[in-house]
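Sending over a structure as structure tokens; questions will come in a sec.
One protein chain omitted, others in place.
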Amino acid sequence: MIAPAAIALAGAVDEGFFRDRSSDTLACEARPDEVFCFGWARENIDRFLTPTLEHLEMVVASVAAGFVVAFALALLAHRRGWLRPPLLAATGVLYTIPSLALFFLLLPLTGLGRTTAIVVLAAYTLQIIYRNTIIGLANVPAATKDAARGMGYTERQVLWRVELPLALPEIVAGLRVATVSTVALATLAVFVGAGGLGTQIYGGGNLTFPTSVLIAAAIVILMALVLEAALLLAQRRLTPWRRARAS
Amino acid sequence: MRGSEAGYRLVAVPSSEPATHTQPAARAGRSASPVSYVGATKRYGPGPPAVDHLDLEVPAGEICVLVGPSGCGKTTAMRMVNRTVELSEGDVLIGDESVRERDPARLRREIGYVIQQVGLFPHRTVAQNIAAVPELLGWEKDRIRARTAELLELIGLDPELGSRYPAQLSGGQQQRVGVARALAADPLVMLMDEPFGAIDPINRERLQNEFLRLQSELRKTVLFVTHDIDEAIKMGDRIAVMREGGRLEQYATPAELLMAPATPFVEDFVGADRALKRLALMRVADVDLWQPATARAGEACAEVRARLAMPDVDVPFPLLLDAAGRPLGWLSERDLAAATVPEQPDSPLGPLLETDDVLRDALADMLQAGAQYAAVADPQGRLAGVLSFEVISDFLGSARAHAPLPRPAEAAPAAPAPPRGGRP
Partner (left out) sequence: MSAALPAASFGGAIDFIFGKQESNVTGGRKVGGLEQALELTLKQLEVTLLALALALVVALPLGLWLGHRGRGELLAVGIGNAGRAIPELALIALVAALIGVGMVTVTPALAVLGVPPILTNAFVGVRQVDRAVVDAARGIGMSELEIVRKVELPLAVPTVMGGVRSAAIAIVATATIAPLAGVVTLGDYIINASIYGEDGRLAGAILVALLALALEGALALVQRLLTSDGLRLQTP
């Protein structure tokens, strides 16, 4: 994931886009040919702190909420197969509708602010988490379930002690995709007044200038990378048996 | 040489020799329970039932093999015992208790369950897999740990494998863990559904022998499903032959099945080579072995040659024995050309059989080695006689071969021969 970004950055540096000038915002904005003002960046980096924290908070809240709902739906559909197509379609609709539109469709109900943003972002994650959970559970070998039941595990014990642990890699994979998407999408939360890094890209009805946009984008990508790595690590920790290979 | 293991099936009493590596506690489990099918029936929709009014009594501590072609209902019948298949009509009793009166999950924790694909939990270590039912039953950690170690030893696995995951084990090892897992909580009954079906033939035989060895110590009531009649004959104390439509055709000991098939279906299923199959039921000891001319190191060759020329000696070569009377090898012409019998024989011993071996395995060993004659040793290792193809065919043709064989419970207890090294 770093490679393409690094290549772009290197190319830009090469073309002389980055030149260090004064830290004056206006002066920086007044120079259209200058992509990145290091001076301004150095001086104003702290104005990104709050938006970053807001952004992170939104991401964590939405993914958590989305996971809880999608996971519950998947458990429901796991037992009752007839629920699967309608639930897949329903979560699919929420995934298809552009988040910006969904923000404002919801606005009359929930108003401006954090709640609307979190609900919409969570809705966007439902399909991937739901689908991955269903697939993960479906991939548990029938023989393993048969053995578990035959040994005396109750249906509930089979689900929680056998099926879900074995479905964990798929589930966490879905969670990773959902998280990365949400980190990027949360930039749009600025349109409903929910804060986040989007405020540094589009503030007060106008796009900000490139340096600000680039810093915000860089933080978004970095956040996505870090969260993805953290989830990957958690996945590895929780599934030690996958790393064990036949001797 | 697997002779000793095959002989275990006929042994009704535990070995009189102290086991070298198994703790006595492993054998002192709860007594096994008998299992009875009373008119047990299973229907799936209209049409013929999957199991049709099955009446069967499995005595405690015996292996009952359910055998038949695909779709005959043998697996369904087995699963009625732990209610992974629910009865439509009739009942199954474990001891005196109907399975219908128990909560299924609790019932299953008292029954060992081994299936063909094993179904080990990939996300748990071998030790954790084995400990599964004890955990469900709420045993204390120490007791579980001790039991797991005991079982690993019982099934012949290195204790350090306990911390490995199933994916790191071979197919044969996995299947053994499956058996250990089923035995963990010392169940009253064991259900085994084609447990060795997915294993290659060589390891399958090994696993079968090991299970029979285990069974001779543990004496569980076992319901064993297979489609392979040879496996049924080898493993079963009693065999239930079933046919399509879930009907029981014959329920008898292996010997009865081979000698007196009840219906044309059974006769067909058992196969036209019934006589040959009977070789699996007879032991070398049952046969009149030839007595060869023997020699010991240092004797005068002239004397040995004289013994060889005796009329009742059918084996053309003398057998060299050691001081204790154990066979060392065959003496050739060149050996006898010297003045005294040498210490080392010219020809190697070849296959060394034991009186406890079943004739089928003995014959197989001889064929494999290309040996016309094979020395037979008694349990102490001393020469008992010589087996040849002629001896076997004489025996098969004789009246003795067709006499009713003793039932398993009446077989004379025989102490298993101690393990010997240096087999050819």
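In this document, chain identifiers A and B correspond to the written order of the chains, with residue numbering beginning at 1 in each.
The rule we apply is simple: contacts are C-beta pairs under 8 Å (C-beta built on N, C-alpha and C of every residue); 3 or more make two chains touch, one makes a residue touch a chain.
This structure is a prediction, so every number in the text was calculated from the model and none was measured.
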Left-out chain, listing which of the shown chains it touches | A
By the document's definition of touch, the residue of A:Ala41, A:Ala143 or A:Ala217 touching the omitted chain is A:Ala217
Of the residues listed, A:Phe103, A:Tyr130 or A:Tyr153, which one is in contact with the missing chain?
-> A:Phe103
Tell me which residue among A:Gln157, A:Thr208 or A:Gln235 touches the hidden chain in the full complex.
-> A:Thr208
Mind listing the chain A residues that contact the chain we can't see here?
-> 1, 3-5, 32, 35, 92-93, 95-105, 107-108, 112, 177, 180-181, 183-185, 187-188, 190-191, 193, 197-198, 201-202, 204-205, 207-210, 213-214, 216-217, 220-221, 224-225, 228
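Rule of thumb we're sticking to: only the chains that are shown with their structure count from here on.
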Averaged over CA atoms, how far is the centre of chain A from the centre of chain B? Could you give it in whole Å?
-> 59
Sort out for me which residues of chain B touch chain A in the complex.
-> 82, 84, 105-111, 113, 115-124, 132-133, 136, 164-165, 167-170, 178, 181-182, 191
Under the touch definition given earlier, write down the residues of chain A that touch chain B in their complex.
-> 141, 143-154, 157, 162, 165-166, 239-241, 244-247
